[in-house]
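A short worksheet on the structure shown next.
One protein chain is absent from this view; the other protein chains keep their places.
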């Protein structure tokens, strides 16, 4: 299958190239990167030099034509740009997979509120499938336009949805506390562009919260879980990985850790990329793989439940989930070309 | 003043030696380290070679006599050992400063519950002052026995106590949620001893929770704050630093971020080692210094309050706080010999 | 093909399991790990939980029988143990691939000198093929016993051999300086076992030489290159990766950087896992992949040549090279199941 990657020089684009290099059916024939037109992919990102010795970045603008007729096009651009690009692409390529936030929020009113920008092409919202296979596999099959979820919402939703569905967490509302989603991420979530606060000298030995009260993924979690969420992300001194530690009131005093673990196991026993673990999930265990590790505890002292999920933000939180969606959409084995084993150490 | 450091080869002991080397009044004349008797301090810990070219570790057991008559003795041992040591030391030295957990919990029944061990020397509990200067400065003045608080409780208490006192957080109880204290720490909190899960190859790129539901510092926080706490610590891939991110229901819908910041400022404006910051506090900003950085936000969407505190677990969370207590106990300027500026980058 | 991994719980063994999980022809049916008998692989190494949900470690001793008749057996044990194991295994399995040092040095007198231990089974030395495909591909084809090179010698040999062969470096001898091989490695080269100097708290922010003058890989480099080598390895604060920076006198004043780069290109243009780069090679670019990046410069000021090579010590420096040898020995495409793209960032 002929594949195009738009925005191929960023972290998510680079990860798409890495995964496609090991995928038996996906062949990258076009990689665009504004500002790097004509540069060899391997010169810009030496990690790809061996796998793509001859691939050269095309410029985004000039290459919409180059995308014509491709089987799969991944969009790995900063949010806001897919809204103008997708309408032009939709009918020219086989499958559009958008890794940005543009088509994730179904309610057209939410995008302007959380992203501070105009909502363009709202008519396409209904054609975009939210690409979280563990919850929406059937909708992804045969789809031609997939909006890949954000990294934090993927982690939070996978561990919390079954616990809410099973009625183990008290459903937040006027007299019930919100879900408190505390999370930590490696710096690759912030993208490849240079900025002083992402310099090695700034990040190393630093653990710091950001996006207090207004991180955009809040809206995406609230959409997926259907309840109010208080979300606090942190930047951890590592490159990849997200850990979500979420808190909610247990539905009743009778709910136990065993109940909660059983609910996760019942839901995920057949899922190739979700592993329910008894020990606290570790981001490192998922690094480089498309796996999510989840666990949970119920605290009899306070009557609250703690839910934990770890994943690699660039794989299951972005490029890997995108490829998983392609595998499903095109009817291939869901795990085709996707690593299940993490890089350890 | 002649100083002894018992347990001088661990991380807290090493940090005590570092701080004493720059302190104009404290001269370390004895450093004990079981298992390292006779070894040069500088050979075991080259970072101290320049400052202590001739200091040699003594063995703990043989040197109780060596401690006789010293002005200040710091105990930096694993928990459980001070309980037998302090009764013997109390009347032989001028001031005992215990960095372990043995004498922190006032209720003698709590130690066995949280530490799983017998409570020895309960009669000394009433003589131990809880060495958190920002809350108990008066009690520390002139004291001869100080129990230095744990690292997590120091951070959590400093930021939460004023918010509870000011009535900005709904006081947890039967119908009010507990305080949710989520925290991350560098690995030095786990001590210097070798273990596979603390190897560089295990820690790097890993963010993981531990001590789920039963971390011992929970009891210490509940004692200091007087309310139930659900505490979840995490291990972050860094050496030093603690960040506490705590959540509680705002007392009323009228409470604002400004109210909460004002409460912190009112409480800490004159404190040399507490800085109220508007941006989220960063562990790196406190590294190597005795400073705590605190901030807070109130979320009008959910009606919850978020409180944050950062410190260096080996300084303000251990050795620095111990020296601060000594300065107060002996009537010296409180900041004598203690760094206020962090090592950046 | 049925595969056994002996010593599967160490870093090299873990990496073998990761690579086999993505290899279409290699199926791990037995993984031994002394001290972990009966433990689930995924519980000990969660990174492998998704790929090997049911694999359980066997004990080494009891499982020689379990290895009987396997097609491929990888030995990933500390050096010294293969010498007793291989004689028993050789005729019971299809192909033995030893990742230890035991059968690398052809001269039986060298092992006792550099490893300080008795040389056992010297009669097998002549049957062991030195598994460096770029230099000994023909010998590997059809072989049944392969000694996989050490990580440092792989890097040093790949970049230096062509420069020596092309006569660009003055061949060291009585009046010509030795090759000076300076190198840095991530900590995974030291293995997974716990030790204080490999704790995160010890390694982070530390760069330090070790094995001064007597590192065992010196002998292996001298064997491969045929000249005296002064080798100084360093420990860098990272998990994976080796960079070799080697120095030798240019053969004549006329030798240029271009000559030297051309010699590398001529030698490696068709090699799937060697990339000649113009910018200094970066360990990160090779992480997780089986690629080696090499480059070189000639200094007209001093008349010396600098040669650089980067690789991932656990892949091309161990498990990946082992799989590459298996691919060659069994007549498969050489790159089967082996990643060419590194994990970036």
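Should a chain be cited, it is by its letter among A, B and C, assigned in written order, with residues numbered from 1 in that chain.
The rule is simple: contacts are C-beta pairs under 8 Å (C-beta built on N, C-alpha and C of every residue); 3 or more make two chains touch, one makes a residue touch a chain.
Worth saying up front: this structure is predicted, and the values here are computed from it rather than measured.
For the chain left out of this panel, the touching residue among B:82, B:275, B:302 or B:327 is B:275. Although one chain is not drawn, the whole complex shows that of C:37, C:71, C:182 or C:262 it is C:182 that touches it. Between the chain not shown and the residues B:17, B:73 or B:148, the one that touches is B:17. Within the complete assembly, B:343 is the residue of B:29, B:110, B:194 or B:343 that touches the hidden chain. Contact residues of subunit C toward the unshown chain are 177-178, 180, 182, 184, 186, 199, 201-202, 204-210, 212-213, 228-230, 232, 234, 236-241, 243, 245, 247, 249, 280-285, 287, 297, 299, 301-302, 304, 306, 308, 310, 345.
For subunit B, the residues in touch with the chain missing from this view are 11, 14, 17-18, 21-22, 42-43, 45-53, 188, 192, 239-240, 272-273, 275, 277, 279, 281-282, 284-289, 291, 293, 339-345.
Listed by residue number, the positions of subunit A touching the unshown chain are 11, 187-188, 192-196, 198-205, 237-239.
To be clear about the criterion, only the chains that are shown with their structure count from here on.
Centroid analysis (C-alpha atoms only) places C farthest from subunit B. Between the Cα centres of subunit B and subunit C there is a gap of 45 Å.
Residues of subunit A found to touch two or more other chains are 239-240, 281-282, 284-285, 287, 345.
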